[in-house]
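Note that one protein chain of the assembly has been removed; the remaining protein chains are unaltered in position.
After this line comes chain A, so read on.
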Amino acid sequence: MWAIARTELKKTIQDKGLWFWTFVLPVVFIVAFVAIFSGDESTSYKEVVTQIIPGYTIMFAFFIMISMVIVFVKDRERGMVSRIASTPISIYQYFFGKWVPFIIIVLIQITVLFGFGVIIYDLPLGDPFALILLSLALAFIVTGWGMAMAVIVKTENMGIALTQILALGGALLGGLWMPVEFMPDIVRTLSQALPQYWALQGYKEIILSDGNVTDVWFHLLFLIFAGIAGMVLALLSYPRFLRQSRS
């Protein structure tokens, strides 16, 4: 299990595309959008950075699903899935080994982007314990869904397209680009079914309202259950995924 995780991490850190999507592009977006919206007199600076920095962090966290899709589809197409299935390790160990590096990357991504916010924009952090728990839950849901997507999709392109729909559609409807308060009622209702919405509301509760774990318990549960659903779906789809693997 750790052998798979170690190997995956070694491979992943060599991927320059991942560095770009995970760190460079989000920083560019944050800088650009803070510059655009911080001049708005009707909104406080604290509200702007609390909307934009966690918002874009959440949106770009979902892009880890693209890397996961690429890794799993490649493994399937070059027979690595079958090869590993012929060894004594279990399906759970295989998934855990594949999952660990990506959750580590997402946690580093959240830390770097929030750290950037603190250093450059004086982003307040609120209760650190609640912040860490919510970030873990966010990393859990994006990697859980990433795992499900990676196992279910037939091609890399299909996975990339679906991830973009989930990440960008979720960002729009979940209020990551613009607070949901400014949106029509129907969208506000829809947004409550999205993990992006609960992640952002959680961060706002912790940062703007000095909330603690008891104030964001529902947000945490929503993200964790959605993540578990993704994991279960991935496990259930594994036999088909293995059948499709070359050998």
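Just so we're on the same page, a residue touches a chain if its C-beta (ideal position, glycine included) is under 8 Å from a C-beta of that chain, and two chains touch if they have at least 3 such contacts; residues count from 1.
Throughout what follows, contacts and distances are computed from a predicted model.
Peer 1: Report the protein name recorded by UniProt for the chain absent from the figure; options are "ABC-2 type transport system ATP-binding protein", "proton-translocating NAD(P)(+) transhydrogenase", "Heterodisulfide reductase subunit D" or "4Fe-4S dicluster domain-containing protein".
Peer 2: "ABC-2 type transport system ATP-binding protein"
Peer 1: Given the contact definition stated above, which residue among A:Leu25, A:Ile70, A:Ile89 or A:Leu235 touches the chain not shown here?
Peer 2: That would be A:Ile89, which touches the missing chain.
Peer 1: Which one, A:Ile4, A:Leu18 or A:Val34, makes contact with the chain that was left out?
Peer 2: Considering all chains, including the one not shown, the answer is A:Ile4.
Peer 1: Just one of A:Met80, A:Ile104, A:Val118 or A:Ile132 touches the chain that is missing; which is it?
Peer 2: Of these options, the touching residue for the absent chain is A:Met80.
Peer 1: For chain A, which residues lie in contact with the unshown chain of the complex?
Peer 2: Listed in rising order, the touching residues are 2-4, 6-7, 10-11, 14, 78-80, 82-90, 239, 242-243, 246-247.
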